[in-house]
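Each remark here refers to the structure printed beneath this line.
All protein chains but one are shown in place.
We just call them A and B in the order they show up, numbering each chain from 1.
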Amino acid sequence: MNTPANLKYTKSDEWVLLDGKIATVGVTDYAQEQLSDVVFVEITVDIDDVVKKQGHIATIESVKAAADVNSPVSGKVILINQDLANSPEHVNTDPFGTAWMVKIEISDLAEMSQLMDAKTYEEYCSTRSH
Amino acid sequence: MFIPHTKAETAQMLKSIGAKSIEDLFSVVPEKYRFPKLDLPSGVTEMEVLGEMKEYAAANETVEDLICFLGAGAYNHYIPAAVDMLLRRGEFYTAYTPYQPEISQGTLQAVFEFQTLMANLTGMDVSNASHYDGATATAEAGVMAYHNYRGKRPKILLSASVNPQNREVLCSYLCGYENIEIETLGMENPLDFSPDAMISSIDENTSLVVVQYPDFFGRIYDLSKLADEVHAKGALLAVVTNPIALGLLKTPGEFGADIVVGEGQPLGIPLSYGGPYLGFFTTKKEYVRKIAGRLVGETVDAKGKRGYVLTLTAREQHIRREKATSNICSNQGLMALAATIYLSLLGKNGLKQVADLCFQKAHYAAKKISELPGFKIIGKGPFFHEFVVQCPISAKEINERLLDYQILGGFELAKVYPDLKNHLLVAVTEMNSLEEIEYLVNSLAEVSHD
Partner (left out) sequence: MTEPTIYELSSSGRTGVRYPAPDVPVSDLPKGFVRDNLPLPELSELDVIRHFTHLSSLNYSIDSGLYPLGSCTMKYNPKINEVTARIPGFAFTHPLQPEDTVQGNLALMYDLQEHLKEISGFSAVSLEPAAGAQGEFVGVSIIRAFHRQNSDPKRTKILIPDSAHGTNPATSAMSGFEVVPVPSDSRGNVDLAALRAVCDDTVAGLMLTNPNTLGLFDENVLQVIKIVHEVGGLVYGDGANLNALLGITRPGDLGIDIMHFNLHKTFSTPHGGGGPGSGPVGVTSRLADFLPSPIVKMIEEGTDEIAPLYSLFTPKHTIGRVKSFQGQFGMFVRAYTYIRMHGPEGLRKISEYAVLNANYLLSKIRNSYHLPYDRTCMHEFVVEGMWSDIPEIHALDIAKRLMDYKFHPPTNYFPLIVHEALMIEPTETESMQTLDLFADAMLKIAEEAKTSPQLLKEAPHDTPIGRLDELRAAKELVLCCWYPEEKQD
């Protein structure tokens, strides 16, 4: 299982890449493994929407399951990955790269400290039942 | 009755379980409430129950005893013999929902064909596997529209000329939604309310506009302008329709509908006092992931053989649970099969013929009734197979008197639109012969005298 060290993680399997005040959000390798073949991704926020931490930002559908993606941080949505609509399988093949979902201009940097680092997230995943 | 166990078998089974008696298996049930005495009549044999049911049935008059001119959402059409013969096959009607596709290809392919037929009939891209009836299908259109805009457009506009039961059910389903506003337009003058009259009420808070075609009063209107205006405001248009009418008429899809729903009972399903019926729901390709209900998709097996499966099941309640947009579990499988068989038997020529017969007979009836002193046909513009008759005396009185003539008169509109006390909604189908129509006309002439 891949867990890039430069990212932060949530218990609900979202990752965050922070660059200044811009947070890029997606779902982790663990998440895509649980879902198996993703057939559809719907981003449920628009550009300029204000999201709160835990707010719903996307729905991922696979053959057997549907999962909600919730924002790890509060802020304003500034960019949405339009490609995911046509290539949902990127969530399986490249969850940390081309399958990024939204970019958010965060409003409260302090929220980042509430997220897990790579090592903690890896430990957390190893305790979970499959 | 249908329990095959012998005494010996029961004993053997108890032994395997390690229980002394069947009663012992229920020791977990609180003693105070265990084994209640049910105050019900004793059971009877098959022969006896048939006699009992026939007695109930004998206390009814049917559309075989009475000449039927009653429609208003359920219609007396001819059902070809082959429909019921096929429906009686145990492999169809005692089968379960096709969750195991390898042993349910019969059901799955039939539903796939149903989806195709309904999409083609209504001029849309896709159909689901059906809803309970036309009214719940209409409600699901409201649910889909609400979720399409994620609750940001909480207003839904309904025309007063949409079947009242459809409007009621839509309200029942949506009234728990946050900020929802459901408005029925045109109740002050329902007989004169065209779809275009809804345009001025559409705004950026509107998610859905619902009209009926032909409408509840039988009238047909051009929906293009309404569709354009609805889309200009960024909303969706849902059209409630009659599937027989579509054998003849331009489709709601061609007018620009986003969602088409309706009651499929006219497609080979008996009147049966209101159920089981068949709701259909068709829409455009872009909304396919938002549709409630089951969907059957085509695929292949490992050997490349074509087959069918329930698909996009992740939307449904058994996976999404509280995140599902609808709780719908079953569809009306057997009734969808009936409609598929009916449409297959009639085909493009047969359906057109039935629609044409309904149209012709209704127009002849309307013409003859309009010639009767005191009677007036209400409504401008074309109609399909139903029309509103204004009577010289109360419609209720007319119908009571018509019953003595063994005629089931039209629907008394005052039951739903209280000001329309003298108005009857008369339906004519291919089942009404020339003689029956003339008998209706003559009887109306007779009963309208005080």
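Definition applied: contacts are C-beta pairs under 8 Å (C-beta built on N, C-alpha and C of every residue); 3 or more make two chains touch, one makes a residue touch a chain.
Nothing here was measured: the structure is a model prediction, and the numbers come from that model.
**Q** Pick from B:Ser344, B:Ser394 or B:Ser448: which residue touches the chain that isn't shown?
**A** B:Ser344
**Q** List the residues of chain A that touch the chain left out of this view.
**A** The list for chain A reads 37, 39-40, 61, 63, 129.
By definition in this document, only the chains that are shown with their structure count from here on.
**Q** Approximately how many whole Å separate the CA-defined centres of chain A and chain B?
**A** 43
**Q** Under the definition above, what is the set of chain A residues touching chain B in their complex?
**A** That would be residues 40, 42, 44, 61-66, 68 of chain A.
**Q** Spell out the residues on chain B that touch chain A in their complex, using ranges where they run on.
**A** Touching chain A: residues 150, 289, 312-315, 319-320, 323 of chain B.
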